[in-house]
Every structure is written in structure tokens, then in C-alpha cells.
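One protein chain omitted, others in place.
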Amino acid sequence: MSEPVTAATETSDAKAAPEVVVRMEGLRKSFDGRLVLDDVHLEVGRGRIVSVIGQSGGGKSTLMRCVNLLERPDQGRVEVSGEVVHDDGRMVCRDLPGLRRTVGMVFQRFHLFPHLTAVENVVLAQRRAGVPEQEALERAVALLRRVGVAHRGLAYPEQLSGGEQQRVAIARALALRPDVLLFDEPTSSLDPEATREVLSVMRELAADGMTMMLVTHELPFAREVSDHVVFLDRGRIVEEGHPDDVLGNPAQARTREFLASYGSTS
Amino acid sequence: MSEPVTAATETSDAKAAPEVVVRMEGLRKSFDGRLVLDDVHLEVGRGRIVSVIGQSGGGKSTLMRCVNLLERPDQGRVEVSGEVVHDDGRMVCRDLPGLRRTVGMVFQRFHLFPHLTAVENVVLAQRRAGVPEQEALERAVALLRRVGVAHRGLAYPEQLSGGEQQRVAIARALALRPDVLLFDEPTSSLDPEATREVLSVMRELAADGMTMMLVTHELPFAREVSDHVVFLDRGRIVEEGHPDDVLGNPAQARTREFLASYGSTS
Amino acid sequence: ACGGSGESAPKDVSADTAALGTIEPGVLKVAVQPYAPYTSVEDGKIVGLDGDILSYVADQLGLEIQPEVTDFAGMLAGVQSGRVDITIGGVAWSEDRQKEGLFTDPPYYSPPVMAVKGDKTYQTVDDLEGLQLGTVEGYVWVESIQAVPGAELHAYPDANGVFDDLAAGRLDVGFLDPLLVTAAQAERPELEISTLYMTPPTAEQVAAEPAYEYFQPYQTGFYLPPEATELEKAVSEQIDAMYENGEMEKLVEKWGGDPEQFLTPTDAFATARAGVDRPDDWTPPTIAARG
Amino acid sequence: MSGLFEVPWADYQSELTDALLRTVLYTVVSFAGAVVLGLVVALLRLSRARPARVVAAVYTEVFKNVPLLAIIFLTYFGLASVGIRLDVFMAGALSLTVFYAAYLSETFRSAISGVHAGQTEAGEALGLGRTGIFGQVVMPQALRLALPGTNTFLVDLLKSTSLLVTISAAELMSEGRLITSATFRALEVYIVISAIYFALCYPLSQVLLWLERKVRAGVPLTPWRRRRMRAARALLAADIGSAGSGSAGSGSSGPGSTDLGLKEAAA
Partner (left out) sequence: MSGLFEVPWADYQSELTDALLRTVLYTVVSFAGAVVLGLVVALLRLSRARPARVVAAVYTEVFKNVPLLAIIFLTYFGLASVGIRLDVFMAGALSLTVFYAAYLSETFRSAISGVHAGQTEAGEALGLGRTGIFGQVVMPQALRLALPGTNTFLVDLLKSTSLLVTISAAELMSEGRLITSATFRALEVYIVISAIYFALCYPLSQVLLWLERKVRAGVPLTPWRRRRMRAARALLAADIGSAGSGSAGSGSSGPGSTDLGLKEAAA
């Protein structure tokens, strides 16, 4: 990398990096009495990339949203960067905004702030977190360059293509130097060309050693980029392991069935 | 097919079917002085399936929209079902609604009528075209069954998933027994699962002998289903021919470059 | 337009009545503002002092009254746009106003009156010095009160405010149209308000302090459009006749006014109108001659 | 101050009833007029002809920027003095009509432009023709968008009939003034008159909200649409009754049975 500012490296300098960034133990969550996550155990080590795959409605988004407590699990423990943040239905984390800054999140539909330019989108949370104005701006610009949309830095979200929007969203999530980045189907509202652009940014983050969790339908990408693949089906982890095993040679019949349904189009 | 009502077969019974359903000769079209279609020649024979592929902004949608004159070409001739409908910038077609009924169109974003139930969406145009109420309803129901959404026939569009919406849109386009169906990226707002459902409906229409033109990014599907592939680049047809040739063994460097950009994700 | 039987168009109207030139022969359309006890409408009939006077006049002239309830601006515009034949209700004559239409002879003269709580008594302008004086915003008395040495002005949006504050003891005297005070006392005896007629300021006093002019009586009139000369003449004749035959005195008494105060003009009234909208030798009607 | 309710309301009952009916009549007639005129103005503003757009824009701007009180006054008295004599009802209803038409035209215009362009295009592609697109596609959707604003103006119009007092319209507020002047009990009269307005407006606005919800939920409001839905329900009974038999009924022509099977298991 030619850029000096990279979120992952700086963060690991600054903190006494625990080896496991995200740990979930015995997570249970139901909506309206229907179990959506059922005894989920998951670990994401520093610098690792974990992909979550599975059928629609299987609970993938809910799982991701439990990491930064956008969803609060009914049971089980969530640990982020070595600290327990939620335990058995009780909020343990005292500094929720602080936790949210430790965990960056990129949404499927981007959710950029439409009333702010790209660069302001990246500055906003930094200022709330106490970063001085000039430093925040400089970091925002550096990040926009890094994801290749600096030339659109003064544009408003609606003036950006889908791919550009998603790249700004990634820069925004990186701005607080999170310990881990969550991606929830980051390319599924994008056309093929934009998808390629965003995937290439993610590939570089991976190369930089960023810890990441992602939900994706891009199985070839998941296979190429991740260290670990989790197949979540109706709230349970049916199978997990090395991408080549889970995606190439699955042990479970349910996984094979799921993968087969992809074969028909591409 | 177990269903007696199939648009394609009935239509070809009813009319003295000319061999070429769509013919475009020397089509030119510019927007704000910028040439978007540049001397395009194209023929779609009865029962054939032609796919149009190419970069974003290349003019694919504009080309499709010239068939039913949603866009009026500046130069060149458009012939539909043996009749010249537009010639050298002049509207020749006397019965524009009639032409539009001869050509069914399915949009990328479905454009179902949100204030009407699925079945009413399919009935509406039939009634305007003079089909008696009961007959129109029966045909609508038969078509919804055919595309596999009859069980959702009384639902409103917003209550339907993307795939279901697109299938209703296909039923709606079939209701007037068009000579040709146009699909403009029919699956690109859909998730993978819904995409598969819609592609399977299209595959059956193809098996039934329906004449179709489609713009698509689903190259494997285009290859499987079409008789002819056209690669449109910056308004010009760069290469066309049998799908195995154009997609498997392209003659032009530009085509190869375009196809290569797809390789990176899947 | 409530009441009246205006629907039956061609009526049995005498030639004399038709000659009055009302909008609809035989019908007198009257614009009134709800301003009891001068004008009000009950069961489609016009009532109040002005109302009774006009009803009597209309009877004499063979006209049937058709009232239209509106507000002050609507009264004026109604006359000026020919919507109604006449408007009534304490309309004061002034030189400016008479340029915009015709005024009948004064049906009565409005004396300055003071509303007071209980049995307080004041008589002349001098008695008012240093008091808390109230009136309604926009009334001419605002200026007069401001000229009273040491007095404090309280202007209220309408008469109800004056009554309430009199009752509450925050005001010593309220200046209002006379019958209003009488009627309020009848309607709301709990307020314990009574009417005092003021001794008008002398000519010297007015000369020294022109704003005192309004503490003198003013002459009212019924107001008609400029073309309605026939009707104006007929109504004025009937009014004069009512002074003569005692009818006017009866009505003023009926509505709680003092005929002496209401029906005797000062010299100033004749000079004001003579040569303006009345002949040079015009004398205002009066009951003094009879007495 | 003595007890609050001392006005002999019973004496005024028949006048008040008349006044109330007149208020309602003004509301109904003016609102109907305002909707029609507002729609015409909205269509003019959306038309391709520039002169039509300019006329409509001037109309809207003038009536939106002048007090209703002045419009009422000028319609009744102003027009009379140039020889156009409208009776009280005509003048009152006309004033309310032209005033609210200006506001409604804005609501309608934005509702019509709020219908997605794709809808018109889909209508064109189906050969519905201009009238078909406008009547069957754009209007029903614009109606949904326009309802909330339109309803606000209806209630507003009802309340504004109180300004007709100046032209002797004999509606509720005129009657209230008469009573006030006769009884010297303005406060009590205003409270009662306000309560009557509230009793008129509140149920009206609730009914309109209910209608809005119905329309938003897509409930068929016309008899022919209800008939069509009944027929469709009958024809689709087999498909909908049990989802399983429905997908079976579609035979091999539907999408792969695996897909449908999954959907149903999830539902």
C-alpha cells in the first residue's frame, strides 16, 4: 500500500490487540416467538475473514447485527475485542457508542447520509468521536482515495453510482479505525460492474489484514477471500470450516442442496 | 405444457405469421446531440430468441425501446410483424396502442400497477383492448398459473417478493398475446433466488416457441437460451452471432475485453 | 338572507310604493350588523331601536323588510354595491361619509353616555380627570379620553371587556353607545352597571381642546346609496313625522333611552349638515317643539 | 362572573340548525367545486402548452397569496359593483371554490407528478392509450397520494365558512354573532360555536382518515371493482385455498417445484 493511513494497521498499533476480535457463545434470538438464531457459536480471530452464507431468512443479518448490538440477543454471550458486551440477555457494555466505533458496518443498501457530501459522510462520526476537524477531514480524504472515490468526494450520495456509494460507505465505516468490519450483502444492490469495484476494495482490505465478517451471495468471492465460511440455515450453523471444504466439498446434505441451487444460474 | 392457454401458440394460429417479427434497419438515435444508436441493423425471426449484451450506457435499453416506439429513432426503419411502424424519423404506425399490444415488454423494475392486485394487473390491458370481462379474467388466471404465481393472484405488488412481481409482470405482458416479448434486464433487481425463478419462467417461454428479445447481464443464461447474441458497444453492434461463438469464442478484441470483465467475479 | 317572502316575485305593490325605487318593488332590503339593542334579527324580523324605527317607516311606506345580517364592512359595501336598499344601526353622520351616499334625517341623536359601577356619579368632563377610563378600540372616544388630564385610557376589543373591567373595579367609567349599557345591565344584572348621561362640554371647552368634540352627541342616520333619492326622501319624511306623532319617543323609551337626551338636537347639528347634504335652512327634527 | 351557561340556547335552536345546515351545504358545494377546478388547474400546470401553464400558475399564486376574507368580500360586493350580481350562496361558494382550488391544484399536481414515471411507461407499453393511462394508472395512484392533503383542506374549508359572515351568509358564525349581540355573553357563545365546529370537523376528519386507510390498503371502492375481485377470487379459489394445491394446479409450467416448496415451508 502506498497510502500511510490504513485503518487496520493503525488500530492494531494502538491497542493491546487480543487475538479474538469477535466471540459469540450460545447465541439465541427470537422474533415474535420464532427462533431466528439458535445456539450459535462463532469466533473471528484478528485479521481473519469469516463469510456467512445461507438461505434468505436464515438469520445471517440478525447474527451480524448482534455483533454491534443493533439486535440484542435473548441468550448467550457476545464478546468484542476481548470485552464482554452482552451476556444472557443483559447489556453489559457501558459505552454503546464506543462499541459501535470498534465495529464498522457496511449495509446492503449503503445508507449513506443523503444530505451530506461523500467526504462529510466520512467526517461526521469522527467528529462525534472527538477527532479534531482538520485531522478528521484529512483522514476522510485519505480513506476516499484508498477506496478510489476521492474524485467524487464533493458529490452527494444521489449523484454517485451504486458502486461509488458503497465504496464511500466502506470509507465511512473505516473512519473510526474499527477492530472489525461487518459487511451485510454489500454487493447485492449493485450491478455487475459496481460489484466488481466493491469486491476489489474488499480484497485490498483483506490483503491489508483487516478483520472482517461478511454475509454474501457471491460464493466465488467468499471462497477466494475468506479464511472461514459459516453456513447458517434456519438459525443454526449447519456447517463451517475452510472455504474449500464448505464450498468445494461440503460434508452436510443441506449444504450441498443449498450450493446446488446456485449452480443453475452461473 | 399442461395448460391450454399459451400466448405464443395462440397468436401464431390467429395471424398470417410473417417470418420476421422485428426488423430494424439503419437505426440511429441521439440524445442531446450524443449518438446512442449508430446504424443498427437487427432481425428477430419468429420463435427466435435474441440477447443483447454490452456495457452500461451502450444503448441496449434504447434499442429495445425503439421496437415498441417508447423511443422514436431519428433515422432508419422499424418493422414489427411485417409492418413498417417507423421510417426515417416519421411515425408510420397508425395504431400505436395496437403496436404496443403486439409487443410485450417486461421492465427491470417490474413497474406493476401498485394499486391493483396481481390478477387485476393482468386483466387491465385486456379490457382496454376489448376482451370481455370474464374471458380476460380467465386468461389472467391461466397466465398467473403458468408463471407460477396464481396462489398470490389477489395480493398487491408490494406484498409480493421481487421474483413474484417480475413473474406477474411477465404474465401481464403475455396477456395481450404479443408477437414478441421484450425483456430489459428482467433479473437485475432480483436476489439470486428470485433470479432463478424468473429465468426458469423465461426458459419455459423459450421452450414454447415465444419470440423474445432480451437485454441481460446473465451471460450463462443468455448463452443457454438464445439463438443469437448481439454485443452492442457505444451504440454500435460490434459483434453478433451464435451464442457459442460470441460468448465462447469472440472474434473482436472489444468483445473479449467485455467478457473478461465478467470473469473476475464468477 | 333569512326571512321575508321575497320568493313570490311580482307582488301587489301600489304605484307609490313602487315609485320608491327599491331593488325589489315592495321590499326593503336592510343590511344590519348584530348590534343589540340597536339592531338585531329575531325570527327573520329586524328588532332593536333602529330596527323598530325602520319597521315603522316601512309599514308606513308599504314596504316589507328583508334583513341581511353582516358585519360593518359588509353593511357599507352592501349599500355601495346595490345589494341592499339601506343600512341601519347607529351609523353616525360625518362630512366624509356623506360623500359616499345618502343619509336620512337623524332618527335620534346619540348622547355621550358613561357606564359606571354602582352609584358613582360623574357629570362633566372635569369630573373625569385622573380616572381610569375605558372604551372600545377604534371608537372616537379614544382620542377624547387621551385628552383628559391625568386620566388613564383602557381600550378594549369590544364592549364586553369594558363591562367586565367595570364590574371588577379596574375601570371608573366606560364610554359606550348609550343603549348598550342599558341592555347589558338588563342582560347581566350581576355586573351592577348603571348609565349616566354626560353634560356635554361647552363650546369653549371644545375650542380649547378639540378632542372633546366627541364628548358631544352625534347624529345618526340611515345610510342609502346615492341614487336612492326617492327612498331617502320618503324615509326622512317618515322619521320627521315620528318626532311629530310621538312614535319616536315611544320607541326610545321602549329600548331604555331617555327621550330628552336622544331626541333634542344641539345647534351644531343644523350647521353641520345645512348646505352640505341638506338645504341651507334645514332644521333638525326635534321633540322640543312639542314639549 | 356568574354561571357559564346562561344563554337560552333552546330559543335559538331552530336558527342554529338552519345555520348548521347552511354551513354543511356551503362546504359540500364549495369542496366539490374546488376539487373539479383544482384538478383542471393542476392539469393545465402539467400541460405541455406554455400559455396554459402560465395561466394556471398565475391563478394559483394570486389566490394563494390573498386572504380568503378579501376574496369573499370582492366576489360578493366587488363583482356586484361591476354588474355581476351573484346571490349570497353563489358568491360564498364561489369564493371558497376558487380559493381552495388554488391549494388543491398544488396538492393534485404534486400527487400526479409523484406517480412514478415507470407507471406511465408501463401503461404505454401495454397500449393503454392516453386516457387509459391517465384514468386507470395515474389517477388512482395520484388519488392515494393526494388524499391526505385534500382531506386537510376539506376540514379547513368547513372551518373557513365562518368567514362568510361578512356577506350575510347566515351560517354558524353569523348566528353566533347575533346571539352574542343579543345576550352579551360572547364567551359562552364562542365556546358553544367552537364545540359545534369541532363536532362537525372531528368526525369528518376521522371518516376521511378511515377512507384514506381503506384506499391505502387497496380496498375496492367501486362496485365494478368489487365484482371483478369476487370473480377473480372464485377463479383463483383452487390456487389460494391451500397453497399446496395451488402450486400443484400450475403443473409443470410453473417454476421448479423445489422453489415453491421452500417458500411454503417458510410461510
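As written, the chains take the letters A, B, C and D, and residue 1 is the first residue of each chain.
Rule of thumb we're sticking to: a residue touches a chain if its C-beta (ideal position, glycine included) is under 8 Å from a C-beta of that chain, and two chains touch if they have at least 3 such contacts.
What you see is a predicted model, and the numbers here were worked out from it, not measured in a lab.
A.B. asks: In the full complex, which of D:A19, D:L126 or D:M173 touches the chain missing from this view?
C.D. replies: Only one listed residue reaches the unshown chain, and that is D:M173.
A.B. asks: Which residue among A:E19, A:D88, A:E133 or A:D244 touches the omitted chain?
C.D. replies: A:E133
A.B. asks: Identify the residue among A:M24, A:V123 or A:L190 that touches the chain left out of the display.
C.D. replies: Only one of A:M24, A:V123 or A:L190 touches the chain omitted from view, namely A:V123.
A.B. asks: Considering the whole complex, which of D:V36, D:V54, D:I84 or D:L187 touches the chain not shown?
C.D. replies: D:L187
A.B. asks: Extract the touching residues of subunit A with respect to the undisplayed chain.
C.D. replies: Counting only subunit A, the missing chain is touched by 1-3, 68, 70, 96-101, 103-105, 107, 109, 111-117, 119-120, 123-125, 128-129, 133-134, 137-138, 140-141, 144-148, 150-151, 153-154, 156, 167, 172-173, 176, 193, 196-197, 200-201, 204.
A.B. asks: Across the whole complex, list the residues on subunit D that are touched by the chain not included here.
C.D. replies: Considering the whole complex, subunit D reaches the absent chain at 1, 61-62, 64-71, 73-74, 77-78, 81, 152, 155, 159-160, 162-163, 173, 186-187, 190-191, 193-194, 197-198, 201-202, 205.
A.B. asks: Taking the full complex into account, what residues of subunit C touch the chain not shown?
C.D. replies: 72-74, 76-77, 80-81, 94, 96-97, 99-101, 136-138, 155, 157, 160-161, 164, 223, 226
By our rule, only the chains that are shown with their structure count from here on.
A.B. asks: Would you say B-D or C-D is joined by more C-beta pairs in contact?
C.D. replies: B-D
A.B. asks: Distance-wise, how many Å sit between the C-alpha centres of subunit A and subunit C, to the nearest whole number?
C.D. replies: Roughly 85 Å separates the two chain centres.
A.B. asks: Scan subunit A for residues touching two or more other chains and write them down.
C.D. replies: Residues 55, 261 of subunit A each touch two or more of the other chains.
A.B. asks: Among the residues of subunit D, which are close enough to touch at least two other chains?
C.D. replies: none
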